[in-house]
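For this depiction, one protein chain was excluded, whereas all remaining protein chains were kept in their positions.
Labels A and B are assigned to the chains in the order they are written; within every chain, residues are numbered from 1.
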Amino acid sequence: MTSLNQITIKEAKKGLKNKKFSSVELAKACLEQVKKHNKDLNAFITVTEKEALESARIADKLIAEEVDLPLLGIPIALKDLFSTKGVRTTAGSKVLENYIPQYDATIVKKLKAAGVVIIGKTNLDAWAHGSSGENSDFGATRNPWSKEYVPGGSSSGSAVSVASDMCIASTGTDTGGSIRLPASFNNIVGLKPTYGRVSRYGIIAMASSLDSIGHFTKTVEDSALFFNVTAGKDYLDATTLPNPTENFTKNLEKGIKGLKLGVPKEFVTPDLDKEVKTGLEKSIKVLEGLGAKIVEISLPHTEYGIAAYYIIQPSEVSSNLARYDGIRYGADRSFFGDEAKRRIMLGTFTLSSGYYDAYYKKAMSIRTLIKKDLDDAFQKVDALISPVCPTLPWKLGEKINDPLKMYLSDVLTVTANMAGVPSLSVPAGFSKNKLPIGIQFMGKQLSESLLFQIGNSLEKQTGFYKQKPNL
Amino acid sequence: MKYKTVVGLEVHVELKTKSKMFCRCSANYFGQKPNTHTCPVCLGLPGALPAPNKEAIDWCIMIGLALNCRIANFSKFDRKNYFYPDLPKGYQISQYDQPFCQKGFIELSNGRKIGITRVHMEEDTAKLTHQGENSLIDFNRSGVPLVEIVTEPDFENAKEVIEYLKKLQQIVRYLDVSNADMEKGDMRLEPNISLQAADAKGLPSYKVEVKNINSFRFAEKAIEYEIKRQEEILNSGKTPAQETRGWDEDKQKTVSQRIKEEANDYRYFPEPDIPPLRFTESQISNLKSQMPETPNAKFERFKKDFGLADYYAEILTKERPLADFFEEMVGVGKKYDVNPKQIANFLINKNIDISSTLPAQLIQTILNSTQTEEVDDNKLGKIIEKVLNENQKAVNDYKNGKQNAIMFLLGQVLREAKRKLDTKVIKDKLEKSLKD
Partner (left out) sequence: MKIDVSHVAKLANLPLTHLEKEKFEKQLSEILSYVEKLKEVDTENIKTTSQVTGLENIVREDKAIPSLDQEQTLSGAKSQHNGFFKVKAILE
């Protein structure tokens, strides 16, 4: 028996239109789920119950007047990096524990205009610094599939809120894997769009040239519906692409006959967890069965990705976090947590006089090579397929004292950020211990429609999205 | 002279654009209530991003062109990272290794060329005022466009520096890109002053930067004070410290500012939030053609086209409003046979307030005063008598009611006088005579 909050965007839109249920009922079902499980899972930092019910009431009015907005009445959650006017935005850090923005991020404006109902602001690794969800100053988030395990990060709360049906979709950011990794750890769909396809204005910056603004949904079609709202040029963000947007659901059912998919051989190392490898192989079999051709390709500079990423990203982080001096807002810099302090120092060092050439400049050159590897690969194949994380979800506390070990969980995801290409993380099954495994499809810039097409084919064939955690 | 003076100058000019450099707050902040001209961008709120102002960039390039610089075909912004309460983001968006303009020059009246190292774009900081043990911050000024103009260390004395400053001020006012008012803070300067042996080659071994200079007069005093101070130190066998000093207006001397523990490491890197800029040759020449004429070009043209002496040309081209007014008068004057030299003479010697009159009106004034000559009253009386006697028919016509007859008589008076006389005066006198 599916309870109301377990439905998809597509199902919700249909149900609301046909008056099967109201937006208020839908919102209440989600809020009820939050009340039941948030104490345990710690997915939300701030729950905006009053505002949500008010938005839902307005949505119901509009629905009655037959107004058609893309996400009218749909309950969503926002990663607590997204500035929300009048609503606390913490970045998961004590520095901003009491910070109330005086403006909405562009994406928040767009989503509100599309009619969403905002359930609340989700938990995250503070400042998006993390791959597990344990770096939050507001306590770690737990994996709903198995509560002693990490949900992945940094968009931990957003992933868990969707996986545990506290909302129907949620926003996230992906700088080195922070959407795709938690998506793959939670059996949900996570999109990292092309860099510049979605506005960053109003979203607390981590690494400016790497931050990609994306979202979590239960299905690939939902992901496309959500992307229809968020994609597009923004005059407030000079790095957004001017390319016109389209209806991203249009090629969903096209199938994948004749498509060429490449597996980067450097991504399938002996270190890869056996079950993760199995997840990949099973997915490949399914895709071949649906008519795709799978070939091996090479991304020769893969082994340098983490090193280059962990120079460029902290460098930009150190600069982006310089504004937090406690004068105009927030607390002073002593309130930064350990991981933030580490990255600020690392980045300050790699940009400093005498070291800039050897570190930052060097890393920027490696970035050119990594990008070229991908450009060359896309000459040969339509998209790439690979695992998302070399390991299965690990236990809370397991890697927390080894920063470098934690960083290495990003080895398969940073490539897409370094090159600015889109990547879609889709459920690929479960481990023996019922922990989710995901795979990702990477495409060249602006190829999200193709990624949805491929992901949808796999999803419909495997049906993993139908499974829910035992809460 | 045992030593030679080496001075380089850094000038900041605030542009008078409508909006700020990276956001759409009004840039017209002077005199406004504090913290009323801010937005997430210029306040450095979390998540805010910069959006560059096209007009400001065009104006920066125009300044570079007016200073004979080479304009970069490819340019970008960079982040200059340091911490200070007046810097909301903890970094200033500026330009480091690829500025918009480089390698220009400006010629002084003594024939010497001062090299312009670079002209680049950046954003202004907030305003800090001190109040006891506290500092008060107003972010209205944060983000206003600033153009930085750096010279080579080519100045040899304070007088050259002042001449340069006046020329630079004149140029930006001519281009109408800045009010360049030192009192209001939209033009700021920092000289770097050193001395070295008169026959020394290469750059001096140290330089002293002087801040807090608020007028051209103080700039001259500060430079002269520094030269003296450094001379004394060198004479005693020591080398002046490389440092930043502040000009103390009350004490009329430079004072050492507490030496910062370590030199600032600005950790410049390319600004990731702003795509780079590329200018084609045709775009640059398009900008050049849109530029108002520079003071120097106008000066030469006035001399050549209007035959004006240096003295007159210089006064008339000192400020653009007067130069424009003068040229309009020349245009009107052509139709009425009033030549540019007359106009120049008139404008300069009569101390006219051009804001309360029109060019055409002044031409009329010139005509009125030059067209009529003075004539002896007796002589005029005799001429009128003669004319009336010789033109009885017209006199009778007038007495019988034909008003126009007086105009005929007027013409006859003028013919007889063979001079340009004030027609009103004649008419009055005729009327009087005809009454009798």
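Note that a contact is a pair of C-beta atoms (placed from the backbone, for glycine too) under 8 Å apart; a residue touches a chain by one contact, two chains touch by 3 or more.
The structure presented is a predicted model; accordingly, all values stated were derived computationally and were not measured.
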| item | value |
| --- | --- |
| Displayed chains contacting the withheld chain | A, B |
| Of A:Phe21, A:Phe349 or A:Phe430, the residue in touch with the unshown chain | A:Phe349 |
| Chain not shown: contacting residue from B:Gly64, B:Gly104, B:Pro272 or B:Pro340 | B:Pro272 |
| Contact with the hidden chain (one of B:Ala27, B:Val119, B:Leu308 or B:Ile426) | B:Ala27 |
| Options A:Leu62, A:Leu369 or A:Leu471, residue touching the unrepresented chain | A:Leu369 |
| Residue, one of A:Leu53, A:Leu69, A:Ile327 or A:Leu471, that touches the chain absent here | A:Ile327 |
| Where the missing chain touches subunit B, by residue | 17-19, 24-28, 33-40, 43, 51-57, 83-85, 90, 129-139, 246, 257-258, 262, 265, 267, 269-270, 272, 274-278 |
| Where the missing chain touches subunit A, by residue | 99-100, 102-103, 195-196, 209, 235, 238-239, 241-242, 301, 303-304, 306-308, 310-311, 318, 322, 325-330, 333-334, 336, 341-342, 344-346, 348-349, 352, 359, 361-369, 371, 403-404, 407, 418-420 |
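By definition in this document, only the chains that are shown with their structure count from here on.
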| item | value |
| --- | --- |
| Of subunit A, residues touching subunit B in the complex | 81-83, 89, 91, 96, 99, 101-103, 105, 200-205, 208-209, 235-239, 315-316, 318-319, 321-325, 327-329, 348, 351-353, 356, 360 |
| List of subunit B residues in touch with subunit A within their complex | 40, 43-52, 79, 81, 83, 85, 88-91, 137, 139, 265, 267, 269, 272-275 |
